[in-house]
Every structure is written in C-alpha cells, then in structure tokens.
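Some notes on the structure that comes next.
Some chains omitted; the rest stay in position.
Here the chain labels run A and B in written order, and each chain numbers its own residues starting at 1.
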Amino acid sequence: MNKIAVLTSGGDAPGMNACVRAVVRTGLKLDCEMYVVYEGYKGLVEGRIEQVDRNFVSDIINRGGTILRSARLPEFKEESYQNMAIKQLKAYGIDSLIVIGGDGTYRGAKALAEKGIHVVGIPGSIDNDVCSTEYCIGFDTAQNTICECIDKLRDTTASHQRCTFIEVMGNKCGDLALYSGVAEGVEIVISQDHPYDEEKVVEKLLSLKGGKKKHSLVVVSEKLFPNIFEFVKRISEKTGIECRAQVLGHIQRGGSPSARDRILATRYGSEAVRAIVDGESCIALGLFGDEIKHVPFETAFTMEKNPHKDLIKILKLVNR
Amino acid sequence: MNKIAVLTSGGDAPGMNACVRAVVRTGLKLDCEMYVVYEGYKGLVEGRIEQVDRNFVSDIINRGGTILRSARLPEFKEESYQNMAIKQLKAYGIDSLIVIGGDGTYRGAKALAEKGIHVVGIPGSIDNDVCSTEYCIGFDTAQNTICECIDKLRDTTASHQRCTFIEVMGNKCGDLALYSGVAEGVEIVISQDHPYDEEKVVEKLLSLKGGKKKHSLVVVSEKLFPNIFEFVKRISEKTGIECRAQVLGHIQRGGSPSARDRILATRYGSEAVRAIVDGESCIALGLFGDEIKHVPFETAFTMEKNPHKDLIKILKLVNR
C-alpha cells in the first residue's frame, strides 16, 4: 500500500484545489493512505503534515487559491533542507509525493526523488511558464479573468476615446499576453514572443489615429518594461493620444477555476496517483494536444516552449 | 480576387461573432471582397446579403449570440431552394461561402459546394455535437455557464441538504453533461456516453444517504428522459430524499464567449478564409489535439465522436 502526500508550491493558481481533490480521491479509491502537506516545502520541512479522508476535499472543486496554502523556501535548494523533508516524510511512513507547482517546485521534487521518494510533478501556474507542458492548471482561468477585466476597460476606454495599456502577468512567459491579446482583438500585443519597441508602438498608434475607431487597447507582458507608467507617459507625449496604464496584478491569480481548469486539474491529479501506483517516479505530467504525457524531470527543464507562430500570424491577419 | 460571404446557421453559440470578425478581417487583409448573409440559409435564399468593411466587425469579439442572426429553413434540403441561394450569390458575384454551424448547416453547405461555390464549414455549437471536430465554438463557454449555474445551485442544495438534478443541453451528444459533471464533481452523471437507469440512480443515492455529506448533485443530458420533472419526482418517492429538478435551458446559449472560445473562433475564421484563398472547398474545419485540420464534407458526417472513456474512468475514481 502506498502512502502518498500532496503539496502545492510557488504561486497559487485556480484549479489547485480541484487537483488536490482528485489526488486525494483517486488515492483513497486505489487503497492508498493519503496525506497533505501545508505551505509547500516550508511546511514539509517543518512537518505540517496531516492524514486526510475523502471529506477533507468536499466542496473545494470550485474554490480559488489552495487550501494547502503555499510558501516560498529558497533554502530548499540546500541538501540539508531536503534531508529535513525526507526525515519528516519518513516519520509518517510516506513513500510518495505529488507536487503541484512550476519549474522551481520541480527542482525541489527532483532532489527528493533522487533521495528515494516517489515523486510526480503537476504543472500549476497561471503564467503557463512550465517547459514540460502546453497547459498549466490556472492558465485558462487567468485568461478568462483578464478578458473580463479588459472587457470592462474597453467600456471606459471607448467612452473616453483613449488608449489603455494593460499589463498582464506571465513571469517571462508571453502566453498570457498573446492569448488575451488575440481573445480581446487588441490593437497591439507586446510579449516575449512578439516584441515591440517604443518607436514601433508610437508609429502604430499614430497610424491608427486617422481611422474611424478612436480608442485602442494594448496588452503588455509584465517584466518587459522597467516601469509601465513611465513608458505609457512617454507614448502619450510622443503620440498626443491620451494613454493610460493598468496593471492587473494579483487579481489574475484568484477566482473560481474555469470548467477547463477544473477538468484538467482533475485529470492531472488522478493521473499522478495512478503513475505512482504503477511505480513511476521522477516525472512531470504534461498536456500535449489533448493527451497527458509523462516527462522525466531530466528532460523537463530543457524543453522549448511553443513560440505560437500560428497565433502571431493570426494576430497580424485579424487585429488592426 | 475572391468574393467571400459568411453566414451563421442553426442554434447560436458564443464565439460566432468572434469568428465572423476573423473571417471578415482576414479576408480584407488578403484582398478579398467580404460579404455577410443575415439569418442563415433563409436570408441567403431571400437575398439578405451585404458587403462589409472592417469596422462592421469592430467591438463584437466579446459579444454573445450572432450579429448575423440565425434562422431555420428545413426546405433548404430541396434543390429548388439551393438554386435560389446560388442565384443570389451569383447576383453579387460571390464565389465563396463560409458557413458557421453544425452538421445540418454542413449538409446545406455541401449541396452548394457541389453546385460550384467554394465552401468551408466551421463548427459552431454549444452542444459539441459535430462529428468532424473535437471542439466546436461555444462549447467551452457553455461549460463555464453551466458551472456558474451549478455553483449557485450547490449553495442552496447544501443549505437545504437536498439532491438537485440539473438538465443540461447537448442535443443527443453527452459532452456537456460529462464535462460539467467532472468539472463540478457531481455525484451522478447521466449522459449518452454514461447511461444510468432509474434503478441505478435510486441505488446510488441510497448508498450515499448514510454519509457525512447530505446533499448531492446530478447532471443529466437533455432528451434522455421524456419528462425530467416526473423522473425526479419518482426518484424522490423511491429514496425518501428531497429531490429537485432544474432545467438550465437557453441560458446555456448566451453570454460573452470565454477566452478559449474567442481564440478558437478566431483561429477557425482566419483559417477558413486562407483555405478558400488557397483554392480549397467542400471541407469542414476541425480541431484535433491543438491543431486545426481540413475534413472533406464527404467523410465529415460519418466520423465517430470520442466516447471519452478516460473522463468516465476519472469520474469513477474521483467522484463519490
């Protein structure tokens, strides 16, 4: 009989609760003993571990955030910390660990796997910045949240015939910007996969100025400009167009998960337990097309993200 | 230079406007003359055709329904009606037609293609009941709408410790029921791919009666029971549990499209125009994995829908 623990680590993402639920329920159904770890690796090291039954995860499938909470522990890179974690797991007789998070989370997981724990990683990140999958838990919900926000900004932008720059998350991955740019039909997308320098932005906005439609929307990935407010101020001065900057911020992390995220999270969670029961370890799950695949941690960090050339082409064909 | 018309037909679906927008914009970018037809085949036969520019589709990407409206015309199966349509198209010099709808829409489209019009079909249906694709425009939004409704029903169901049966759409396709059943973690899913007779429902509900959680949710595909209210009344009597039926109805058709539906619709729309410009015809577009493929109408109607054995297995592992 397996004794399996599950934790969430890194930034929280909508759907993590649905995933924890699927892990716990599948484990119990397959006669495993199920444990949760609170507050990620920090809680693991400190022994915040608890055995749970199926009611523990009742009525959480639709809740945002993570009931296991999350925390950062940069020291977990050090072997001494990893050994503390192993010791805590051993104290409970836990042989297997499922971690939900991003690449940073996986690095810790790999270290534990190399010390004999059966470990499976599940990609959870609104930024979709995990190399070993096409879709992370939370990415779909974050897109919908961004769209709801931009739909609201569109109202006031159009009423005042302005140009609004919207900074979205992504943590060095341009997917949120690109996807929401296509979904909103915005005038300009500025992302890692679709760069745009200041001069080009000015030029584009000036070219639109004479048209019938007087307002415009620009989506920008975070971390591309040192200060979005100053950037937008300069654009305003150079174009003579009234421009505003809006940083969406942590709103993007919250909210009830979308149907797609709940289903994907449930599939990932159930599959992770089955992989462990089948004796697998040291792998990350990834969605490719509509299929969940097992990616060894060894190759997981060096895979290349899709640069979405098709979407960028569509952007050019469809948007102004 | 192509002259391309676009119409929406059959039941409306969120994302149809985003698709029309992508068709018109891509066409204009590729130097085509673009036309819209109002009210589907009915409007085509009656000549409700209009040339449009890019502003025609401004600010509709986030709107539910279809600005081209839809209508049913059963007589379009008859050649005389098809000839009227051809005549109208010829009058405007239109050589190509993009239709957004379901299998019924495709049959009309195929007939026109055989009479020399370049025709491409795009799957738009909240029911996801089109054989030649894995995902139709509107299916994702409808799932999210269903989830929002069931999240609300969960509140009152739990407060009163009842069992609520929710009838969802699907038109003989069980996808909406199955997906939303997984997304909501309901106690029972009754769908075409996951049948459940009355006795089994009674048995299951009785087996849950003793548990800690006193309320339960059941999702049912439309058209499986002649009268859901009488069915639920009988279950109530046989189990002694207070059961309620809720028919979600046309709410499922409306609302602003999800990010995913807007993007999928934009991809379909842009691809359809490019297929026509490339000289293709008599095909339906379909999403398989994450790729859009061209399916000849000839094979489109005989393809088999995915019975979702993986999801059904997960349902058994994860839900009560």
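By our rule, a residue touches a chain if its C-beta (ideal position, glycine included) is under 8 Å from a C-beta of that chain, and two chains touch if they have at least 3 such contacts.
Since we're looking at a predicted model, the values are computed, not measured.
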Given 2 visible subunits, total identical subunits the whole complex contains: 4
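As a convention for this text, only the chains that are shown with their structure count from here on.
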Angle of rotation relating subunit A to subunit B [CA atoms, steps of 5 degrees]: 180
Gap in Å, rounded to a whole number, between the CA centres of subunit B and subunit A: 28
Subunit A residues touching subunit B - in the complex, by the definition given at the top: 18, 21-22, 25-26, 29-30, 54-55, 58-59, 61-62, 134, 140, 143-144, 146-147, 151, 154, 158, 179-180, 182-185, 212-213, 256, 258-260, 262-263, 266-267, 269-270, 288-291, 310-311, 314, 316-320
